[in-house]
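Not every chain of the complex is shown here; the ones you see sit where they belong.
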Amino acid sequence: MANLKLRSVEKAYGSIKILHGIDLDIQSGEFIVFVGPSGCGKSTLLRSIAGLEEITGGTLEIDNEVVNDVPPSKRGIAMVFQSYALYPHMTVYDNMAFGMKIAREDKAEIDRRVRQAAEILQLTKYLDRLPKAMSGGQRQRVAIGRAIVRNPKVFLFDEPLSNLDAALRVATRIEIAKLKESMPNTTMIYVTHDQVEAMTLADRIVVLKDGHVEQVGSPMQLYKKPGNLFVAQFIGSPAMNILPARVAKAGATTEVAVDGGSSVSVPIATPAGAAGTEISFGVRPEDLYVSKGTKALFEGKVDYIEQLGEVQLVYVDIGRGADRPLTAKLPGNAAVERGQTLRLDADSGDLHIFDANGSSFVPHEIEAKAA
Amino acid sequence: ELKFKPGEDSRFDWANYDELKKVDLKGESLSIFGPWRGEDEALVRSVLEYFSEATGATINYASSENYEQQIVIDTQAGSPPNIAILPQPGLIQDLASKGLLVPLDDATASFVKDNYGAGQSWVDLGTYKDKDGTAKFFAFPYKADLKSLVWYVPENFEENGYEVPKTWEEMMKLSDQIVADGGVPWCIGLGSGGATGWPGTDWVEDIMLRTQSPETYDKWTRNEIPFNDPAVVGALDIFAKIATNPKYVDGGVAAVAATDFRDSPKGLFTVPPKCYMHRQASFISSFFPEGTKLGEGADFFYLPAMDAHADLGKPVLGGGTLVTITKDSKAARAFVEFLKMPLAHEIWMAQSGFLTPLKTVKPEAYANDALRRQGDILVNATTFRFDGSDLMPGKIGAGSFWTGMIDLVGGKSPEAVATDIQKSWDAIK
Amino acid sequence: MAQASGKSAGKSFFGRFGVHLAVLFFVLIWTLPTIGILVTSLRDKNQIVASGWWTSFSSSMQTSATRLSPPSSQVQKDGKFVIEGNLFETPGSSAVSAFGTRSAQPTEFKAGDVADLKDGVTLQVNADGSYVFASPVAFDGDNGRRVYYAATMPPKFTTDNYNTVLLSEGIGRSFLNSLTVTIPATIIPIMIAAFAAYALAWMRFPGRALLIAVIIGLLVVPLQMALIPLLELYNGVGNLFGVPSKTYLGIWLAHTGFGLPFAIYLLRSYMAGLPRELMESARIDGASDFEIFTKIVLPLSFPVLASFAIFQFLWVWNDLLVAMVFLGSGNDQLVLTGRLNALLGSRGGDWEILTTSAFITIIVPLLVFFSLQRYFVRGLLAGSVKGG
Amino acid sequence: MASQILSAIIVIVVGVGGCLAYFWGANKLVDLVYPSRGVSGTAAVDNLRRQGLVRPWLFIGPAILILGVYLIYPVVSTLLYSFYDKGGDNFVGLNNYRWLLGDEEFRNSLLNNLMWLIVVPAACTFLGLIIAVLTDKIWWGTIAKSLIFLPLAISFVGASVIWKFVYEYRGDGQEQIGILNAIVQAFGGQPQVWISLPFWNNFFLMIILIWIQTGFAMVILSSALRGIPEETIEAAVIDGANPFQIFWKIMIPQIWGTILVVWTTITILVLKVFDIVLTMTNGQWNSQVLANLMFNWMFRGGGDFGRGATIAIVIMIGVLPIMIWNIRQANKEGGR
């Protein structure tokens, strides 16, 4: 129900700048995910939006109204904290009703809204419990319920699932996705460390690094066409293999000479001046496959294998400049043995190249909502 | 360091010193526990100095703010000093009845009888029942306080043309006169921290002696007449009439209970004076402002007797400290002998604040005229009575009597106060 | 209220200002009484009871009495007998505004006026304190006449009280005695309690729960009731072995005994809160309980040890009762509180001594407190918060 | 002086060293008697087990011994005394208890003590809490805290001196030297004799203890406050709660446990404190409390041991509920 506009939002603690001018437009009803390495400022940005931190520069608009000085409770937001932040001394019911009670809303109305939220989150039977008598997943749902009851225009989540164990995490993730669906007009902003969450939930992902926005785009966009080396390595797990290389021939398709090895033609355009420059060459582990032929993009000895059941991670020492072995994600049943020499190939469409500054040669398209 | 060099000053009986030298107590030590601290401690030490110098005994003198509790703890637990000097006969009586004191010999008792002014009353004062109920002489009086004194500033009297009153009635007339002149006659302060209330008891005792026979007084202190006997209630009433008359007392009635007794004489010396008279014992002069010369900047007169009871003569209320042996030893006995010597009194007399009823001392040893006059009052007293509250059991004399005084100046009726005190007395019987 | 509003946007200036104001208010109330005695201890003995300590910083109008020069100093001038002089020892040190010759009316005449005292006697006192006292007949008597005047007095402070107290005989010795009592009486209970607390928190033995219960129960024993039984015991032991019953050892142990329940209570709850894995890890490493205690638990318990040390130090240092009962009052054993107490007159308090000694006794604990304060706050955090 | 310092140091070293020597030596002895290093496997295992049996008692032995002598023995002897007369010679059965029930002063003290028990812990905790919360927000908070903590470093007797000076009374119209009356007078009020005002004087005495103990409460509560997850407060801010609502509805409930601990500690202290009453009023003007009453009966005016002991026992019984609560609490928590 609300759109957000961030215009060179800055935040500093004393002389330490945390956010260096963030520009971002969020449409009404969008599901935005912030990702980035630890300490990059995700939480700070989210808390600035919530009004828990005063921003030190720029403007923040919610529904086209500057809210820099509006207190949190008047911004029409609700926030789910990483640590749940449930009031430990209140029952689930009271936790959810607290905000409305504070606002002196009608008793019956409070009851109606709380029960409705509890219904959605399957918490009805637990309404009289204290948080400590609930499991992690249930607590998380209470925290979400508390936010729902406020009926906010903007929903903020700060790593809501990071404290849950694997199974619960999957289940709760799906619940959040469904929640979003049931509230199509509510804008949601979600911070996470977890790739899977980001990929599955986001309409658009905002990749942050050191208080700067690195790239904004739909999950598939970021995965397929990372704007720079950082995004390329940050999105996807295991991370993309990056190798030093040189442009052998620039043009509509680029001839890339991988350091000390074969050269390959990549269907990405490079400007004429690029020829001969040092670049980085990237390929995702899951795009590699065992070459049937005798010639292949990479060849090396298998250094180590991790069998994960359905897939296996194969670490191949390709000798050359690479300080790390090449990682390949191969089907679990592929017969690979340690020490064996392996030839790996990838489709040319799955290759990535980045210039010396780390920028992708594919200019990333205008940020668009994923289909 | 001896304060006065032996043999050099004719005010002292130096013969005593030579006599004392014959007692050999080398290597012996004598622990003394007394009430004197601060300046008084320096004074008592100056006396003790002569004893240890002459006999070679080592003396450990100690005191404590809570010496009353301390001596109970020490004797009860079996680690008493050799000598305990206490100002409260009631406390000594308690200790004696628990068998914690060593009796003095009869010679000492007869010495007191013969050589002290109003000797028999001092002997009576030092005689208590021991554990078995036999009366024995336990306490040797050393150092006395005179309580029946009224302090005033002569020049304040002069400027207003007031005369020192000769009778109680005159004194009350003077009080009214002062009120009429726009002044306040009395400073009364009952405050004394944990002992708050005791100055009131002195008033009551003085009034008792001026309205009742000494025998009635004695009966009263032994509770042979009840506390709420009309004789006592009458005395309480007279005191209450003064202390609760807002025109009579400085600061109003509320100030009486609250003002510390040490602060209250200071009202005499302010400009303009807050009050003109202050009834308090001889020791109070040490709380006068620095540089006040006795006899000039401040003086005293005997708290006058009542015309209405002229038959009672000029009774004197006093106090004093009593020396008891709590752990016998040769040195302890020798010390008591020492105290019988005039020298032991003169050394202190010659400095300050010491009165003695011992008749054999040289009066010229008194440091000043005021002290000498006080000494005269003491030695020549027709009736001498010891502070009544100190004679009563601790629970009364240092408890409900004090509290009663507070209640009395707080506006409670004398009858009710007396009844309360009697009740508490009944409770400890 | 605390952290949140500090950060939330749009908090008003007045909101924050109010907090500062409120804290200032509390701090003032809490320190004012102490400041009062500090100031008082620096004032003149007679002034203390004459005016409030807060007035001592400003000049004040005071009425006082003084004497003129004695008749022996009279001179004859113009047929009159005249006594001249100055009311003040250092003329001009304050200004006379009025004077009088009767205590009841000390400000009868304005400064500079000539007062007519009947029979042709006149007195003139000027603002600077100089006076002329004249009479047609010769003055007689020994003493000078008393006059009264109102004058503005400049603030006056003195360190006399401190001189009196600090230079009094034996105070240094008492200071040492106090330290001799306090240091072991602080350290010994810490050691004993630390071992016991460790055992109660981390060792298994029968009766442990009961012991904990008893120790907590003993927290409430009023100290006064233990005095006599203990002193009897001491005397018994002293007589048995022919040693004095009042010794330093005796008072150390007494303070240890009285401080132990609280020490064990505090230390145990802190130690119980240490991560169990540390002990287990050390146990796997082959450390004995003694080694675990000395090498792991003790270093890690430093905060709570410090906080207990402060409590115990304060308590022992400020104690008078226990010292009087269990320690002799001879010169080589009298503690500071006892010595200061003895400085007070036999019949109790002199304000100047009371305030000065109160302030002197505070100094050492304050030093200890401020040097250990960092640990103190942390130690209590871990120590007692757990109990809830 | 130098030799005095030296002898003081020697005495201290001997005292502390003796204590150290015990623990070190006893431990060494156990290691020697039951060696675990350098002996064969099973023997070492057996010795370790024996060590485990002996060592707790080595650790806790001195504490038990000292507690036994210095606290338990006196408690028992006090209990016995309470059945004897004042000299401790004649058995009087329950007479002392009977007397106590009928004693008006005792009833009065009991009532006063109840007031103390309600007011002082509550006030200390409340003020401590407020100050802790406020000082947490400002840059000079540590300084403020130290100043408020300062009275704890002052002895009770010193504190009494200080407060006598605050409450000092001079007659109406005279210059007040007690600051409280000076303030009252400055505002045109009547100066009061604070410590003798019936009923209210109790509160003026309580203020002294409150003044001393608030610092203690503040320090502990302030660290508890810091333990409150900040997110719960932020969540409340987002929920629209104002500072007071946050304080009462979010912060207080979360540190309730600590509040109770502080409360207990101060309660126990209140029951034991007598110095303040003794030096300020000695129980006059109806301000008596049990601890001082006990002291009076035990030591004043010759002392009545039986009655003093009886009051001591009553005090201990009075604390029983708090004790039990604490024991429960201690058993619940940590260790293994």
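Every chain is named by a letter (A, B, C and D) in the order it is written, and numbering of its residues begins at 1.
We take it that a residue touches a chain if its C-beta (ideal position, glycine included) is under 8 Å from a C-beta of that chain, and two chains touch if they have at least 3 such contacts.
It should be emphasised that the depicted structure is a prediction, and the values quoted were computed from it without experimental measurement.
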Query = Given one representative per chain kind, what formula describes the whole complex?
reply = A x2, B x1, C x1, D x1
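In this text, only the chains that are shown with their structure count from here on.
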Ask   = Counting one step per pair of touching chains, how few steps separate subunit C from subunit D?
value = 1
Key: Inter-chain centre distance, subunit A versus subunit C - centres from mean C-alpha coordinates, in Å   = 64
Message = Distance between subunit B and subunit D based on Cα centroids, please, to the nearest Å.
response = 39
Key: Centre-of-Cα separation between subunit D and subunit A, whole angstrom   = 56
Task = For subunit B, jot down the residues that touch at least 2 other chains.
result = 66, 73, 76, 193, 195
Request  = Scan subunit D for residues touching two or more other chains and write them down.
outcome  = 234, 236-237, 256, 295, 298-299, 305
Message = Looking at the complex, which residues from subunit C come into contact with subunit D?
response = 1-6, 8, 15-16, 19-20, 22-23, 26-27, 30-34, 36-37, 40, 48-54, 172-173, 176-177, 179-180, 183-184, 187-188, 191-193, 195-196, 198-205, 208-209, 211-226, 228-230, 233, 248-249, 252-254, 256-258, 260-261, 264-265, 268-269, 271-273, 276, 288-290, 293, 314, 317-320, 337, 349, 351, 354-355, 358, 361-362, 365-366, 369-370, 373, 376-378, 380-381, 384-388
Ask   = Inside the complex, what are the residues of subunit B that reach subunit D?
value = 66, 68-69, 72-73, 76, 88, 90-91, 93-95, 97-98, 193-197, 250-252, 254-255, 257-259, 274, 393-399, 402-403, 406, 410, 424, 427-428
Query = Across the complex, what residues on subunit D touch subunit A?
reply = 229, 231-232, 234-241, 245, 249-250, 253-254, 256
